[in-house]
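The complex is shown incomplete by one protein chain, all other protein chains being positioned as in the whole.
We just call them A and B in the order they show up, numbering each chain from 1.
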C-alpha cells in the first residue's frame, strides 16, 4: 500500500543518476542530503519555501471559500422547497460533466477581459461560489439526517438560517471535513489553473515548481524533484491528519440530542 | 440567510479588491524602484539609453533548471546595459509551456518575446500571432555575421516568423567500446544504409540493442531528401514524394531490426523514464540517432566518452541540413517590438552573453560568436560545435519549416511506425495509409 511512498522517500536520498539504475533495490547505497539542499534552493532564485507559501495562500483561501459556500448551497437544495430547484440542481450536475479542456480557452479570454490574468483571482474567487462536487456530497449527507429534527427545531422557533447553522452544520461535520481534505489536496496538486493564470515564477505554486525540475529535452534533476515531492507532501498529510479526526467525531459521538 | 449570502459575496469582493490592489502596487513599485537606481548607476555609460522611456518586456521560454538559471543571468546583463528596459521572465517546462501559450495567443496576451519550436512555428506564425521579422533585419537585429541560410530557417513563404537562435543537425551518437563488441571500431565515414542494416543486425548476438529506433518524420525526411524528394511539398499542401516504394525501402528494414531483436520493441522503449534510464546509458545499446544538441546531455548522463558518426548515405550532402534548434519570435500583440528585436540582437550577437549560453539552444548562428566562445566550452560541447561546423560545408539548405498540421502528422506517423514495429502492419499498407491520411491533413492548408 505505501510501498510507493517509501520508494519515493528512499529515492530522495539517492543521486539523480542512480534513481533508475537502482530502482529495484530500495535502500540507497550511500545516503545523500544534497537533493534536499539543492531542491530547497528552488529555481530561478526563488527558494522552494516561496512556492510552498504561494500554494498555501492559494489553497487555504480556495478551501475556505469552497467548503463554506458549498454547505450553504447544499442546505438550500436538500431542505428547502422552491421553484426551479430541480432545474438548478440539474445545471449543477451538468457543470460537473463538461470537460474543462474546452471551457478553458473561453474562460481565459473572459478573465483576460476583466484584467484578472497573472493573479490568483481566477483560481480563488470562483471557489467562493460553491463547488458542485462538494455541494452534491453535502446534499447527500443532509438527506441522511432525519427530517423530524428540522421540524422540531422549526417548532422551537428556529429560522431557516439558524436551523442550518445550529442544527445541520454540526451534524454534517464529517462531510465538511471530507470536503476540506479534498479541496485542500485537489488545489494543492492542481496544475492547469496555475499554469494558465500565473506567469511570474515568483507566484508559482508547488505543483508547478515540481515540474520545473524536469524537462524532456534536457537534463532533469530527479533527485531534487523527489526530495521536494516529499517536502510538499508534508502539508497535505498534516491537513489530512488534522481533519480526519472530525470524520470520527461525526453524528455517532456528537449524538442526537 | 440572505445576509449570509451577501456576506459571502462581500467577502469574495474584498478578496478581489485586495488582491487587485496588492498586485498593482507591487509591480509598479518594483518597476519604478529598479528603473531609477539603474538609471543612476549607469548614467554616463550610455547616454542614449538614459533618455529612452521605460519599457517592460515579457519573455517566455521552456527548459529546465540550468537553462532558466543562465537565461536569467543573460537578462540581468541586458538590463544593466539598457537601464530603461525591464524584462519579466515567464518560464516552464516544455509541456506546460505550450499549454500556457495557446490560451495566451487566443486572448492576444502573448509575451513580447516568445521562444518557438519548429513544429509550432507555422501554427503560430501563419495564424497571425507572430510578427514578420524581415523589417528588423539589420535594423535592430544585426545579421552581418549570420548566414542567409540560418536566417531563412525561420522563413515561411516570404515572412520570417522566428529568428533562428542556434542550429543543430542529426547524426549517430554511439559508445565506441560497445561498438567494438560488434567487431567494428567506427562506422566508416561514407557508410550506406546497407552497411547500417548489416552492422545493426549483429547487435542481438552481442547481447545489445544497436539503436533506439528513428523518429519517423525526422529520419524518413532525411532519407527522402537524400533521394531528391521531400516529406512535404513546397507549400505544405501535400506529401512531397510520389513513390511509396521509398517508404517501404526505409521502414521495412527498420521493422525487421525490431523483429530480430536488434533494436528495442516499442514496449521496451515505453518503459524508459528519462535520460538516466536510457539503454545507451545503461550500456545496453550501442547508440542513438538524434539531434546534435542532445549529445551533451546524453554524454553527461552516460559519464563516459561517446562519439558521433555521420548519417548513412548515399546522398548525404543532399539529405543533411542544419535545423534551427529554437527560435525567438516577437508576438503580434507586442507593444514594444523594436525593443524586443534589440534583445534578440543582443542574444545572438553578444559574445559575453553567449559565454553563459554555451550553445545550450543550439550552436550560435553568428559565426564569430561561435568561434569566440569555443575556448570556454566543455569537450562534449566542442565536439558538437565541430560537428555542426563540418555539417555547414557538407549539407544542403533546409526544407521550409513544418507546415500547419505537422503535429497531427507526427502522431499519425508515430502510430504507424509503432504498428510496423509490433509487426501488426506491413510497410506497404502503412505507406498507403500514411499517404491517404497525411494528404487529407495537409489538404486543409490549401485555402
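Criterion: a contact is a pair of C-beta atoms (placed from the backbone, for glycine too) under 8 Å apart; a residue touches a chain by one contact, two chains touch by 3 or more.
We take it that contacts and distances are computed from a predicted model.
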**Report entry** Protein name, per the UniProt record, of whichever chain is missing from view ("Metapyrocatechase", "Multiple sugar transport system permease protein", "Ferredoxin" or "Outer membrane biogenesis protein BamB")
**Finding:** "Multiple sugar transport system permease protein"
Query raised in the report: What are the shown chains that the left-out chain touches?
Result: A, B
Report summary line: The one residue from A:50, A:72, A:167 or A:231 touching the chain left out of view is A:72
Requested in this report: Sort through B:124, B:196 or B:413 and give me the one touching the missing partner chain.
Outcome: B:124
Report summary line: Missing-chain contacts on chain A, rising order, are 1-5, 7-8, 11, 20, 23-24, 69, 72-73, 75-83, 85, 88, 91-99, 101-107, 110, 126, 128-130, 132-133, 135-137, 140-147, 150, 160, 164, 171-172, 174-175, 177-178, 181-182, 185, 189, 191, 210-211, 214, 225-226, 229, 233, 236-237, 240-241, 244-245, 247-248, 250-252, 255-256
Report summary line: Those residues of chain B that touch the unshown chain are 1-2, 4-5, 8-9, 98-99, 102-103, 105-106, 123-124, 127-129, 265-268, 270-271, 273, 405, 407-408, 411, 414-415, 418-419, 422, 424
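FYI, only the chains that are shown with their structure count from here on.
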Report summary line: Cα centre of chain A to Cα centre of chain B, whole Å, reads 36
Query - Touching residues (chain side chain A, partner chain B) in the complex - result: 16-17, 19-21, 43-45, 61, 65, 68-69, 72, 104-105, 108-109, 112, 117-121, 124-125, 128-129, 159-161, 164, 191-192, 195-196, 199-201, 208, 211-222
Query raised in the report: Mind pulling up the chain B residues that touch chain A in the complex?
Result: 1, 3-5, 8, 11-12, 15-16, 19-20, 23, 58, 62-69, 72, 88-96, 99-100, 102-104, 106-109, 273-277, 282, 294, 297, 300-301, 303, 360
